[in-house]
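Take a look at the structure below.
Apart from one protein chain that is not included, each protein chain of the complex appears where it belongs.
Chain IDs A and B follow the sequence of writing; residue 1 opens each chain.
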Amino acid sequence: MGIRIGDKAFDRRVEKGLQDSFMRGAVTGAQDRLRTGRLNAAKELGDWEKWRTLGKEIRQHTLENLDFYLQQLSEKVANRGGYVFFAETAAEANQYIRQVVQEKQAKKVIKSKSMVTEEIGMNEMLEDDGCQVIESDLGEYILQVDDQDPPSHIVAPALHKNKSQIRDVFREKKGYQKSERPEEITRFAREQLRREFLSADIGVTGCNFAVAESGSISLVTNEGNARLVSSLPKTQIAVMGMERIVPTWEELDVMVSLLCRSAVGQKLTSYVTGLTGPKGEGEVDGPDEFHLVIVDNGRSNILGTEFEEALHCIRCAACINVCPVYSHIGGHAYGSIYPGPIGAVLTPLLDGYENNKELPYASSLCAACTEACPVKIPLHELLIKHRQKIVEEEKRTEALERIAMKGFEAAASNPSLYKVGSKVAPLAMSPFTKEGYVTEGPGPLKAWTRSRDFPAPEKERFRDWYRKRKKGGGEHGQGHDS
Amino acid sequence: MKVSLFVTCLADLFYPEVGKDTVELLEGLGCEVDFPAAQTCCGQPAFNSGYHKESKEVAKHMVETFEGADYVVVPSGSCATMLKEYAKLFVDDPAWQERARALGEKTYELTQFIVHVLEKEDVGAVFHARATYHTSCHMTRLLGAREEPLKLLNQVEGLQLTPLSHCYDCCGFGGTFSVKMDSISREMVDAKVNHIEETDAEVLIGADAGCLMNIGGRLKRQGKPVKVMHIAQVLNHKQEG
């Protein structure tokens, strides 16, 4: 799949999202529930701002010393008999995974949820090689059965689908006979997938946080599929983005506490699993062989730049769950496996501006994302920084906009020009004005007046009133004359 | 107390009555209100669009314009925030950064100024209406002015305030966002309009002309009878009507 999903242009994707009324209803309802859950969990915990500060400090320290902690992690994993592979690119990561699959002569790989394996397109690669890859997270499984429909949310990937759509997909593809009740659909998926767990040759997991001090990886789930993936197959491959690491178990506690509350409003998810190397001496289940693939894939280019904080992200989706833009256009409109505010920040960094130049503008800069982020990533500021880059370095904005902004600069930094311009504005607008409002405006007002009226500029500006009043009454005001 | 008014370009050009009410309100509370006429715009349209070189020039002009002021009062949470953020534009220029920081420190959004500097909550306003209040995003999240407008509105005689459901959701204005992404912006403002209608309010009150222009423009287009008012207009309303 890779980071990019769909091949339509941004405007078309947005239009499709806006017209999908079920999706929008589902997203709005989910956002309401998730927002309430998160706020309640934070309130119950108390000291939420202290937690956020601590979370930010931990992320910052870890990223500043990332080379050290990754070295420590890799040594500890190797000491426990694990194999560590550092992959600079998606291709390198895939090549290594392919090699393990071939060595094991694996025919079936079972996965728990992992965004980074989506990012590197691991499934397609393995399937092209003739290896069956099965997603075991319920949401991911639904999407996979529905001809690889892409995820629209990083925590709840099938958020855009309703239960009758899901029932129909299972009926058509899997011979499902029962109703659209989520309980029955889930039961069916349990039975289908249990067989796969028991017969899979290799389990592939992601990694929520690695712990440097012990060479552990942690998996945070509710369904129990990640436990099955890491308990039953004889070989486990864990794939992690290189920034997903904490120094010790003490920081793991803090990050997991923030993650569970921010993602789903839970104190802890049903399962938080810390895995260290392959199964221990004399142990029976768990993998005989453990591989850890640490993926860069463009992340190091973000280090040391003004965007570094984007790497602090713990993939909780709190920003997505409060974003009013996401709520109307849905995840697919972003054209990336990382949607919402963090997606709009991260996707251009990992995939370039060329195909993602609209994303930084898909935000009203309302800062709901920044406020929700458990590690205080200033998301809306990073979106502005992208815009700045697009203007100054990429020079990708339209000529008309550049001229308008030059004009704005000239007018707004030069009072006489501003005064003349604002004085003639009512005159300039008068052909478009009806009863004090513009209903079909020229230039940039055209877009505005497609759905809104625009107030016509007043003939008497505030400054005119103020000057007259001062001259007339004179008892107040020390204003300069205009 | 002497205050310098930064009226904002929107109020200057499109909503002069907001400026007038702000002046009268502050005067009524014992302030001497100065209007430095060289003022223009805070520069936010350029800044938020990524034109930082351009916004720097605007910022310098505004810093100079208000250099002599004791307090700068702004009837807009968003523009007040912008003034407070100027210092970030000058990370490579310590001298200007210091001047920008000084401006930021003495800048107040109108309701914050009344509640925290003038230490008044009851401004003696009378306004008989069913109303709801729109909490603007920059004003609440970036400036932190959450309680101040409500403290003031709660003291207005005759005003019945109904809470606005999903008040935390952006109205879809976002400056250039409203024209760059107008189809998304329209859906956002429609959601806002729906929530406003649910309150059965006759009047929508806000503290940011940008949001009010957006919501008001949509209400007007749809022919909805809800009246849109800036909080300064409500607080300066003294008799029945």
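Observations
Everything that follows uses one rule, which is that a contact is a pair of C-beta atoms (placed from the backbone, for glycine too) under 8 Å apart; a residue touches a chain by one contact, two chains touch by 3 or more.
We adopt the following convention: contacts and distances are computed from a predicted model.
For the chain that is left out, the UniProt protein name among "ABC-2 type transport system permease protein", "SSS family solute:Na+ symporter", "Lactate utilization protein C" or "ATP-binding cassette domain-containing protein" is "Lactate utilization protein C". Seen in the complete assembly, the chain not on display touches A.
From the options A:Q148, A:T248, A:S416 or A:S430, the residue with contact to the chain not on display is A:T248.
Across A:V272, A:A310 or A:V438, the single residue that touches the chain missing here is A:V272. Of A:Q144, A:T235, A:S257 or A:S422, it is A:S257 that touches the chain left out of the display. When the omitted chain is restored, the residue from A:K8, A:R80 or A:R98 that touches it is A:R80. Screening A:A90, A:A156, A:V204 or A:V375 for touch with the missing chain picks out A:A156. Contact with the chain not shown here comes from a single listed residue; of A:E283, A:E354 or A:E398, that residue is A:E283. Mapped onto chain A, the interface with the missing chain covers residues 26, 29-30, 33-34, 45-47, 50-51, 53-54, 57-58, 61, 64-71, 74-75, 77-88, 92, 96, 136-139, 142, 156-159, 162-163, 166, 182-183, 185-187, 189-190, 193-194, 197-198, 213-214, 216, 222-225, 227-228, 230-232, 234, 242, 247-254, 256-257, 264, 266-286, 290, 294, 296, 300-301, 303-304.
Following the convention adopted for this analysis, only the chains that are shown with their structure count from here on.
With each centre defined as the average position of its C-alpha atoms, the distance from chain A to chain B rounds to 31 Å. Residues 14-15, 18, 322, 324-325, 327-329, 361-368, 370-371, 384-392, 397, 401, 405-406, 408-409, 411-415, 418, 422, 425, 437, 439, 444-445, 447-448, 450-458, 460-467, 476-482 of chain A are the ones that touch chain B when the two sit in their complex.
For chain B in complex with chain A, the touching residues are 2, 7, 9, 11-16, 18-20, 23, 27, 32-41, 43, 45-55, 57-58, 60-61, 65, 137-138, 141-142, 168-170, 172-189, 191, 213-214, 216-218, 220-221.
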